[in-house]
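Note that one protein chain is taken out, while the other chains of the complex remain in position.
Our next item is subunit A:
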């Protein structure tokens, strides 16, 4: 009796933990199935290669795709050099003093600042103070600032993986510290840095709040992507189609299609990051 009771209760207990895990997996499955099932019908070559037509009730999403690609490029161009340089400073040069500790604390805090506050900062700094106006460049730089703490943290982790003996060997044959970093440390840390960069950019590509007031537009007729003009972006397009459009029910298929393209882009970026990480680990062994 006692034994049976123990076994029954252990099944209930095990079931509780499995249940919670299944619920979490259920969320992911619902998200993916719902978007894929209802978005796949809209997906076609024409959908991703033609611009929105007739008040966005017809046509495709070429303009928002171009906008998202361009804004992610600007984010990368800004945040990668600054982020990697800062990580190099922290890992290779900085002594353990109050300044370094303050910088580290600042990075931790910055990665917790809500994205909408980055949006406000981008509005105040780039749009108004630097007179860039609501534009692709202002929004790209805003996302660049948002990405900076993540790039720094992941790059620093990659640099930490490089053993000190590697640095010492380079220094011992007469390389300067800068040459050691440029020719030895960075090349061996590239896979780790790349993983972090790709993950960060996939996050930036899906962000909406920071571009709300820095340059994203409801509709743009041309696909030239001028850096000083407003732009369309996939996440903002989805937000607009699902909440602000006058014919919400009519544009639902396009909204589902946009959501599907958006998660495909984000998941593909994530998968490539996993792949880089996986290959890198394999090579190490």
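We take it that a residue touches a chain if its C-beta (ideal position, glycine included) is under 8 Å from a C-beta of that chain, and two chains touch if they have at least 3 such contacts; residues count from 1.
What we mean here is this: contacts and distances are computed from a predicted model.
Missing from the rendering is one chain, named in UniProt as "Phosphate transport system permease protein" (options: "Phosphate transport system permease protein", "Heme exporter protein B", "Hypoxic response protein 1" or "Isoquinoline 1-oxidoreductase"). Of the candidate positions A:51, A:70, A:132 or A:145, contact with the hidden chain is made by A:145. Summarising the interface, subunit A meets the missing chain with residues 6, 9-10, 13-14, 16-21, 23-25, 27-28, 30-31, 34-35, 82, 85-86, 88-90, 92-94, 102-103, 106-110, 112-121, 123-125, 128, 145, 148-149, 152, 176-179, 181, 202-203, 205-209, 212-213, 235-236, 238-239, 242-243, 252, 255, 259, 262-263, 266-267, 270, 274.
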